[in-house]
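Structure below; questions to follow.
Missing here: one protein chain of the complex. Every other protein chain is in place.
This part shows chain A:
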Amino acid sequence: MSVAVLGVGMHPWGKWGRPFLEYGVAAARAALRDAGLAWTDVQFVVGADTIRNGYPGFVSGASYARALGWSGARVASCYAACASGAQALDIARTRILAGMCDVALVVGADAAPKGFFAPVGGDRPDDPDWLRFRLLGAANPAYFALYARRRMALHGSTPADFAAVKVKNALAGSLNPMARYRRPVTAEEVLASPMVADPLRLMDICATSDGGAAVVLTSESYARRHATRYVRLAAVSTVTPVFPNTVLELPDFATDSCAAVPAPERPFRAALAHAAYEEAGAGPRDVSLAEVYDLSTALELDWTEDLGLCPAGEADKLLRSGETALGGRIPVNPSGGLASFGEAIPAQAIAQLCELTTQLRGAAGARQVPDARVGLAANQGLFGHGSAVIATT
């Protein structure tokens, strides 16, 4: 049940100050060039929406189609917070797998404001995302910090462990021309950066960025006619949490109660990965590299365990042994991750697939993972959205 990833393209991440459409169109054209296809070959275009760029951002599929030139292609747009890109991929591949089209283009791009993400404006007490700021001042880094402190208490992680994640990812990002931050950093720099949300410092937390990413997906039969080798998209998991969700999620005030119904076997992040493994017929031992959503340094360690790459509580050890770095047994965030990119929300999950594809093609240059065969990307955002994507050679 795979589709082919025939082309990938990105606009470099940064703080460019231009309209999101420019980044998306640049990425789309790059992906089409990479696939050797013309825009007019695309039968279905799917946009991952941005909610901070006005109406065109809410109907991004149509916005991209119009910017590329109305071609009569079918269109869809979707928003799923940080998982928007993954849901866009899922919508495209589902239509292909249903036999309703052969060639789909998936695009996501964002132009992000400076500083903390703030809720959409107005006086909107019925929106928990608005209310958490109003009542608690709980910006996103507060939640990342709660997870980090919890990890320190449960597993003995230290700020030095978190800094080591940043050092690792900055080094990988320094090798990636699409990354926003391309300077290697030292642990001392991380530990000397200003405290933002105790125990997390500025350099532990991902920035908000401008960027764009696109992929061309096709049916395998179409791919065989147009390419000698191609990467396969083997799984896209977008499962929702299972009640009772006992981890405090953004933007919630509280968890579900586990008094009447016991907590599920797998917490949400682990469930996202599990569903992708099941769909791809693969397991953690098969994974050559993983791109995970390191909204904070500490969260990368949680993800490493949630994906089953090591037992709970052992991600720090895996990190310290160098196994998750480039050159290690199971590189995590060989792209440099959010630590090097910053978050361009609807583009990010698509960018993760771009990295998997580039690695599986053996085309990642200085950050190439040797003999990469299976790539896993995972992501989580607000309101119970998340994704796990598996690509294979």
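In this section, a residue touches a chain if its C-beta (ideal position, glycine included) is under 8 Å from a C-beta of that chain, and two chains touch if they have at least 3 such contacts; residues count from 1.
Just so it is clear, contacts and distances are computed from a predicted model.
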Q | Chain not present in the shown complex, as UniProt names it (candidates "OB-fold domain-containing protein", "Putative protease", "NADH-quinone oxidoreductase subunit H" or "Carbohydrate ABC transporter substrate-binding protein") | A | "OB-fold domain-containing protein"
Q: Based on the whole complex, identify which of A:E22, A:E189, A:E220 or A:D256 touches the chain you can't see.
A: A:D256
Q: Could you tell me which of A:R150, A:R182, A:R266 or A:R373 touches the chain that is not displayed?
A: A:R150
Q. Which of these touches the unseen chain: A:A112, A:L175 or A:V196?
A. A:V196
Q | Missing-partner contacts on chain A, residue numbers | A | 115-116, 118-119, 123, 125, 130-139, 141-142, 145-150, 152-154, 194-200, 243-244, 246, 248, 252-261
